[in-house]
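For this depiction, one protein chain was excluded, whereas all remaining protein chains were kept in their positions.
Chain nomenclature is as follows: A, B and C, assigned in order of appearance, with residue numbering initiated at 1 for each chain independently.
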Amino acid sequence: MIDVTLESVSKRFSRAGDTAAVDDVDITIAAGEFFTLLGPSGCGKTTTLRMVAGFYFPTSGRIRFGDQDVTRRPPNKRDTGMVFQNYALFPHMSVAQNVAYGLKIRKVGRAESKRRVEEALSQVHLAGYGERRIDQLSGGQQQRVALARALVIRPRTLLLDEPLSNLDAKLREETRVEIRRIQREAGTTSLYVTHDQAEAMAMSDRIAVMESGRVRQIGAPQEIYHRPATSFVARFIGRSNVLSLPVLGAGPETVTVRLPDSSQVGVAAPADHGLATGGTALVSIRPEHIGLTSATEPGVVTGRVTELEFTGMSTNLLVDVAGEAVQVAAVDPPAGIAVGDQLGLRLPRERMWLVRP
Amino acid sequence: MIDVTLESVSKRFSRAGDTAAVDDVDITIAAGEFFTLLGPSGCGKTTTLRMVAGFYFPTSGRIRFGDQDVTRRPPNKRDTGMVFQNYALFPHMSVAQNVAYGLKIRKVGRAESKRRVEEALSQVHLAGYGERRIDQLSGGQQQRVALARALVIRPRTLLLDEPLSNLDAKLREETRVEIRRIQREAGTTSLYVTHDQAEAMAMSDRIAVMESGRVRQIGAPQEIYHRPATSFVARFIGRSNVLSLPVLGAGPETVTVRLPDSSQVGVAAPADHGLATGGTALVSIRPEHIGLTSATEPGVVTGRVTELEFTGMSTNLLVDVAGEAVQVAAVDPPAGIAVGDQLGLRLPRERMWLVRP
Amino acid sequence: MSTIPATPSPATIPPVTGSPASSGGGRRRRFTDRFTGGTNSRWFPYLLVLPLALILFGYVVQPMFATFAESVGVDGVANYTSFFTSSGVARSSLVTSLIISAASVLLCGIVGVAMAFLLKRFSFPGRRLIEAIILVPAALPPLIGAISFQLLYSETGILPRGLQHVFGTAEPVLPFSGIAGVLVVHTFTMYPFFYLSAAAALAGMDPSVEEAAYNLGAGRVRVWRTVLLPMLTPALVSASLLVFMTSLASYTAPLLFGVDQTMTMQIYINRTNGDLPMASTYASVLGVVSVLFLLGMRWYEGRRSYRSQSKGVAAHRREISNPLGRWLALGASLLATVVLLAPVATIALVAFSADGSWTTEVVPAAYTMQNFVTIFSDPNAFQPILNSLQMSLLATIGCVVIGVLIAYAVRRLDFRGRGVLDVAVMLAWALPGTVVAINLISAFSTGNAFSFGQVLIGTFWIMPLAYFVRFLPLVFRSSSATLAQIDPALEEAARNLGASWWRAFGSVTLRLMLPGVIAGALLAFVHGVGEFVASVLIYTSQTAPISVEINNRMYSFEVGTAAAYGMLQVILIFVVMVVSGRLETGRRASREAAQWTA
Partner (left out) sequence: GGGGDDAADGSVEKLTIYTARDKKVSTFVVDQFTAKFPEYKGKVEILNLGAQEILERVRAEKANPQADIWWGGTQQGLAAGASEDLLTAWQPAFASKMDARYKDAEGRWFGEILLPEVIMYNNKALTPEQAPKDWDDLLAPQWKDKIVIRDVAASGTMRSIYASMIQRQSADGSNPQPGYDWLKKLDANTGAYAANPADLYLKLSRQQGLLSAWNLQDVLLQANQSNMPFGFVMPASGAPVLVDGLAAVKGGNTTGAQKFIEFLFDDKLRADLAKDYYQIPAVDIAEEPEWLAQLQLKPMDVDWDVVGKNETDWINHWNGEIKNKG
């Protein structure tokens, strides 16, 4: 059952002419689905969320909850729980009062309300902070209050605008498990904005990738990760190498391209790839799918290490292959590897994927 | 040369009795060093930064810049450039005016100031946004203005309080490279707060891990990652399995413990481990260092998969090994793996490390 | 690892449509954005504003037009051109009035903001007391207040004569007279406009913005100049408007210090002359000047945004290392206390001295309780006080309800005629009280549409109504100034949690506006208790206010009993200040000030 629908929704802030903050967006979210908006800073995520919440009216297009048109319904009649990007906590209320606000409006009894507030606070690891004034909390603590305030009312739709951005990895992970649990239990439809792709991947049923106000791709996390539609999506979701390779032959499902080491490889391609022999194909491959080897064999290109970065779980290398910078993430790089070393990179055929520009 | 020194600095917000927000912290930062504070939300990172900036006075202890005691020097005489966790942008000024503010105070000429503002804005990918009002920016854009405002004055000390928390991964990475470049070029001493461990690992010369106002460990990223001092640090930095294993023998550098599969293994240990045969050792091992195997051999324990999470680069598994939940991060998990499957986990001896509770 | 299908399913790739749908016109979009109602509630702003607009139109704007019509009626051209001929009284009155008003704004601004800084940023012994007496100057009864100034600072005043004694000079030292005297009185009686709004704004400001400026190397002065004062703009604009208009319409001070070429004096003179059209011309010019000033200020304020964009709530805590500041603050406020209380003390001196006994001496030679005995031996002694109290209270309540709503509408809702509404409210403040009162009498001496067919003159209600119309601008302005600081996202959050507009407004927006609202309400109340010029034209024997009573005594030159009544009024207002100080702002403000000095 479809729960939230955005139908060619656009939003412009200044009068005519200027670019739209949100540009002709079509999204449908099923009931109970956990849907994530992902995209670079300033791409229109918050604006979209605010239109769903009812704080902005679309310049054009409509928004539907179920089969009701809510485009111009006032925010308090929408039953959405929103975590604002800037928290929007009530400075004149204590932590507990902030969280209890929505319950009071819903006329939840005092005892029940107290219980639920306490539960919500402990869900965000703030048990015992109820009596504090908001300005006596750290940034991350404030963010958690904002989250608790939205969760506690068990709204029909949850709108979460980067609700975990100021939390440490550990807490973020715990909290997102908590959010998912609450959301699943109540079957709440959720629209989630995050800048953290790992989070988006881990939590979402589906993801929409936005760029400059437009939706570039909608799909399940794995789909978006493994089959990005455009080079933007490929580069934005995780890290990706998008290589421009000459097309040697173009079939309906496979396009043959020439690798920098002159070997040929057939790459899986969407049906409408529109490429022809002699053109240039954009081929995406993820850094972690590139193997390091010292052997020279077909499908292995060689390059020189130009940068090295240790990130904990893996080591990121930037390898210069015939002038193109290729990123490689190696979990177990050869010991003693250093900038300037020559390396062989194995580019597995089955990990390559053709993308649109 | 030591540039910033915190000498048994404590900070209590309420009078007596209450727990301290910052508790007896000793930190020395060398000139030009990039030093990171890492710790869970509410552990006292911002409070520490604010004491260095001069907005709070330590309840006890002193702060020195070089050999000058600045404990009570007013903030405007400290030449620190701070990115506030909440941005603290001047709402009555345009983006460009915000960034130019510090330059004006430093009496930088008009043309030079304009040039530097433009440069700073393009460093944070906001070229062309100079004339905007602050309230016309998205959250991430505001954060970048705050960053540009601090960077542009090329202060003696940079204090960055989660300056990238609202940026997408792509931009975050680019920006952090930019910050590092600027910081290295000018030799600016930097004190950085982040909740993102990968970021901390990638950028920092040294890291201090804090917990409830106290510093638990200070060291280079690799050191903290590979040789965490306490189980808190081990668990907080990246993800880690801390297994409680019976001690079979305790030497000065190695402690022999029994694995759940009953095999024995000698684990490298710090000299002052203080363990004795018959006791229990806490052994840390990172999820990504655990190999998946179907073979049964010494050092391989078996367990049942209880959770599966796809995160893009790797798949996270939770494996139940004799009642203990072990986390595993597999880059290439066996195809078709599912919850309930039996798996063998290879725990490499050289990746284990003894930690204090 | 999962296998990779050849094509992503087409459904997941959004259709690329051509041109984006064109927007439906900027004006309408902005209007609908702000407005947060359902399909039929796009009229919401109008619904909210319409009754208010009607009231204002009926009671203020329309009579104002009548005034204007009268001024152009007979020899309108000649009346108005007299303002442009270089030698006329009209022109020089206008210039004098403008100079006095501008200088008053400047002086009141300096004093008021300095006091706000002192009292809101430092904690020192006696701070609470000063907070309580800070409004006393505004509370001085008009006639007595001015006389106390004369007794203090004029050629025959205590201070010049005292200094003359001390230095043994032939002439009194430093007497104030003419425009200087007017400015002293204006500064003294009008700085509370600045003080109250600046204090409310300082309390509502995001402290981290100030910290950011310090961090970037700005010194204290610079932070004030470039961050604090600009951030206080809405408050300062509000206070400037009030002071400017009050000064323009000020009557007693120029009268007492013999500056008679002012607009208000000319209005009075022309009315005495029986030249009503010319009087109306002056009143119209006064109105036009005020409206122009208002529009200028609106434009100035509208150029920027003053609400914090910070994430979350910043800690209201700052630690000052320098104990010197504290002692300076203490010294400055001791001085302030003496200056503030001097006129009150003078009134007390008069109240406790026998009539006619204090002539050439520096201070009276003999004291008596007789004046108070005289007052209290009248069985109806308290009636005027009770009347004033009751009517001002009623008017203040009305001002708060309506003023806050209009402030909200003008700041937050986008509808046609916002500026007009703003002007309409302020007009009542820009016009001399006499003109407003006469307008009201005309409007309510017979029933008409705006008075819902009611005849109000001769009834109790005309007085509170007059106070309401006259003092609405005070509450409106200062509420509007605090509203400018409040992030609309807070209201949005409340709405999002299910609160209706009213509820969100009441529990969040209004609550955060409260410091400004209280400041405005206090001003309205205090001015209501002291109101004379309009009251004298509309009071009845049942509603005689304290000011009329004082005036009667002054008229028969019973200065002693008049001063005794004045003392009662001052005490009354002092009590109100203390009570309201405890009510809300006081406690929070002192907590905050304490935190600033830690």
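Of note:
The rule is short, and it goes like this: contacts are C-beta pairs under 8 Å (C-beta built on N, C-alpha and C of every residue); 3 or more make two chains touch, one makes a residue touch a chain.
Fair warning: this is a prediction, and the values are worked out from it, not measured in the lab.
Shown as candidates are C:156, C:370, C:383 or C:500; the residue that touches the absent chain is C:156. Only one residue in the set C:265, C:329 or C:347 touches the chain that does not appear here, and it is C:265.
Across the entire complex, the residue among C:441, C:463, C:497 or C:519 in touch with the chain not shown is C:441. Taking the whole complex into account, chain C touches the unshown chain at residues 88-89, 143, 146-147, 150-151, 154-156, 252, 255-256, 258, 260, 265, 268-269, 271-275, 354-357, 359-360, 434, 437-438, 441-442, 445-446, 455, 457-458, 536-541, 544, 548, 552-559.
Definition applied: only the chains that are shown with their structure count from here on.
Once the centre of each chain is set as its mean CA position, chain A and chain B turn out to be 22 Å apart.
Distance from the chain B centre to the chain C centre is 52 Å, each centre being the mean of its Cα atoms.
In chain A, the residues that touch at least two other chains are 85-86, 136-137, 139, 143, 222. Among the residues of chain C, those in touch with two or more other chains are 2, 309-312, 314, 317. Those residues of chain A whose C-beta lies close enough to touch chain C in the complex are 8, 10, 12, 14-16, 20, 23-24, 26, 53-57, 59-61, 72-82, 84-92, 101-102, 105-106, 134-137, 139, 142-143, 149-150, 153, 214-219, 222-223, 226-227, 229, 253-254, 268-272, 350, 353.
Chain A meets chain B in the complex at residues 13, 38-42, 46-47, 85-86, 136-141, 143-144, 161-162, 165-172, 195-198, 201-202, 221-222, 225, 235-238, 286, 288, 309-314, 329, 331. On the chain C side of its complex with chain A, the touching residues are 2-9, 12-15, 17, 20-26, 29, 32-33, 36-39, 41-42, 309-317, 487, 489-490, 492-501, 503-504, 507-508, 511-512.
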